[in-house]
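Just dropping this structure here.
One protein chain omitted, others in place.
Naming follows writing order (A, B and C), and every chain is counted from residue 1.
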């Protein structure tokens, strides 16, 4: 029997991705869609401006959207709520016993909330006990990181474990989908780049340290790594491409860097979670890859693709990485979090 | 009476920019167009696939293209020749007494060849005497830098003079026009970024040190600054946007950085050279500028626009800069070099 | 002494174009900016998200925006108001004695309101007397047509006069700027075409008949021409490109069609109006022109460019035409209307 799940913020672009990824899921079954006041009471097909290229799954078309203060009868809840709105609603549901897998930023940096990438820090789920004890909740909130932090953190995991990462300079070229819908006006996007994304750089500069940190006595001790980020919006539909310069505690050989990235496997691969890619990190040898359009769908949008690993004259190595921002960097990341929790007995029917 | 000039490589995209910028020039008069074997003997209109948005100036339409071994009777020659081809032809002309202002990379890093941005290192023209003495030429070759090195070097000039620049990490988002014509296939460019430009990073990592260096005993002593570059091609028509992180010998205050950039004026502005922008560096205060399409034409494509000056947690400051790659970064840069030389008596009718 | 003018809807994209085109105008001087309730009382720089590529003229930055019920002291008013909103406000101003040159659709098809392209139907200004008599106004409303109707109507004028145009099938590929700002979300525009523009086809199918009609006894008798339109939105920033198949009362020779278009000159050219292009219609011979990016600025955005004139197996001839939608098709068209009225003594200081 499948676990019944709800999606909060179901009509937005991340909500649409949740619905798309949940279609035919082997463990989870979409049971409720929750929307804003404007949408509640209407069918999903009526209330939604569906923007994904693949068509709206027929099974959701007729589902009636619930208001965001509805009582839900699903043990698992996915939240695609916007920041600010998310906080209060997610807390209410966690208090009421739901496992909330949230894509919103509201709780990410709270000390008792796991900021989770299953390949990176599955042991951070230990914080759930802390969270429940402290807050008196029977449910829990688990978050996934900002889309731009996701790819780099995936790479840093095996590199940090072997060589110690101390410095990261990161420059992103981010897809338009990251701004939601309607998002960036086309008159700004064509033949142009916008070198600014509100609130993005601080997230990218702090989330990785938490995720790469260790849990000690119920508290995460972040790693000591200085990160500086430059975030840009480019005319690409999906897929965040990032240039990284990385400094190590002990400088490895180039071949060691490549081999470490290429051979990385982690718990989701061992557990064979449904959404886990066979290879969390794909290293390409061509000089001009990864490219957003050609590599974003690697591992069904769940792999991080790396290329151009080469020495950096300023730090130690530089490289390019690509991660699908609305799959691995949003709905797919949350879904994998839920799969890990289910596999570990944290979600029950 | 105007100085008569020739353009080498006249049918290509940089050649077209030279022709466009020379139209109505107060000091120079286009007298000869030189092309490849394929074009020689045909009229310019016949031989050229004109790709610029503004139409082909009517006065060049009927001009017959000369072969590249033709004897030219113009004291000044602009070279838009491709790398490799340029070397031999430019040398022949310099030997024959012509001042060759070249956009090609062949001679840029030779110790006796000025690599010139008039606002940055006008005193490097002193190398011409060295060049003539060493090579026995009556003419000379003067080069302008790679388009991607141009904007950052402009900024570094006043910053280095006041605070000493020791480190530069640079990520470029470069326009399609930089690849020439036909250049990048549209099937690669739409909804995509190509994180690689062959041969570009080494140029960007070495040319600024030469330009910012000082001439001592006829030799340029480059500055001691470590530069690391990440170069990318984005779907933008014109204008190279670059993210910079800069480290200083002595860390200035943020306001000093901004004021130093904003107040920068140099010799071309003093001499009021025809192509010199009133402000070589424009600092914008909006959070989301410069943008390629909206800022590339500042100062008729000759200004460098800077924005988002802010602290960098890894080096000292970070910022975004934009420079028009086929105007200031190519034909316009060469033209300003020629104007400086004319104003200083190095080009004579 | 210049005529003082106001701009209604000054903060929107068409309002921005009015301001840009009025900068340095020889006859008109921008004296007042009118905006919505949200903008009134703020300076133009504060209230406006300036989206044009050329920067905001410095003289408007500090002007305070007036509310739309303000009494204006300018004899001439340009209206960039949205449909529906425009009607009432424009009527109030016309009643109060202002000449209102409107880009809005509200009054275009009213029988006593000139729908004016100065090269096409300058004699329709005779309707102003009818309008004043009927409505008891001391001012007047004069409109310019829908941007997509503008180019074809310009072509049809000389063709209809010589050969009689009876049928027109038209397919448009319209620029994103036509949807205003923010307009089309970039996520819909990249790698895509939207084959629908709300309300556009009926306008394109009816406005030309009125403009090409004759005034008889104070009434416009429209021409008898059947028009069918297909309107599409393509990822182009500015410039509406349209494919036309045209049927004639008497089929001319191909050369006659081309010669008729090419030699067309009209009253604005005779009067040498400041915004009138030297050639209202430019015919290009290359097989692949006009192209939006390369031809939209012909005649400073006021010329219509035609290409590919060739036989049509279904009607008589087919061709491609291009017109700048926010210059000739909006603010520039309105401005030329005002210039014509001023030259004819209809606007007085």
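Rule of thumb we're sticking to: a contact is a pair of C-beta atoms (placed from the backbone, for glycine too) under 8 Å apart; a residue touches a chain by one contact, two chains touch by 3 or more.
Computed from a predicted model, the values in this text were never measured in an experiment.
Student: Among B:189, B:243 or B:321, which one is in touch with the chain left out?
Tutor: Only one of B:189, B:243 or B:321 touches the chain omitted from view, namely B:189.
Student: From the listed residues C:23, C:59, C:110 or C:205, report the one that touches the chain absent from this view.
Tutor: Considering the complete complex, C:205 is the one touching the chain left out.
Student: One chain is left out of this view; which of C:43, C:64 or C:232 touches it in the full complex?
Tutor: Looking across C:43, C:64 or C:232, the contact with the absent chain belongs to C:232.
Student: Which listed residue, C:141, C:179, C:212 or C:315, touches the chain dropped from view?
Tutor: C:315
Student: In the full complex, which of B:177, B:209 or B:325 touches the chain missing from this view?
Tutor: B:177
Student: Could you pull out which residues of chain C are in touch with the chain that's been left out?
Tutor: The missing chain touches chain C at positions 167-169, 171, 173, 188, 191-196, 198, 205, 226-228, 230, 232, 234-237, 241, 243, 245, 287-294, 307-308, 312-315, 318, 320.
Student: Write the list of chain A residues that the hidden chain touches.
Tutor: Residues 53-54, 190-191, 293-294, 297 of chain A touch the chain absent from view.
Student: Kindly note down the residues of chain B that lie in touch with the hidden chain.
Tutor: Per the touch rule, chain B residues meeting the hidden chain are 13, 51, 176-177, 181-191, 235-237.
We adopt the following convention: only the chains that are shown with their structure count from here on.
Student: Go ahead and note the Å separation of the Cα centroids belonging to chain A and chain C.
Tutor: That pair's centroid distance is 48 Å.
Student: Where in chain B do residues touch two or more other chains at once?
Tutor: In chain B, residues 191, 293-294 touch at least two other chains, as defined above.
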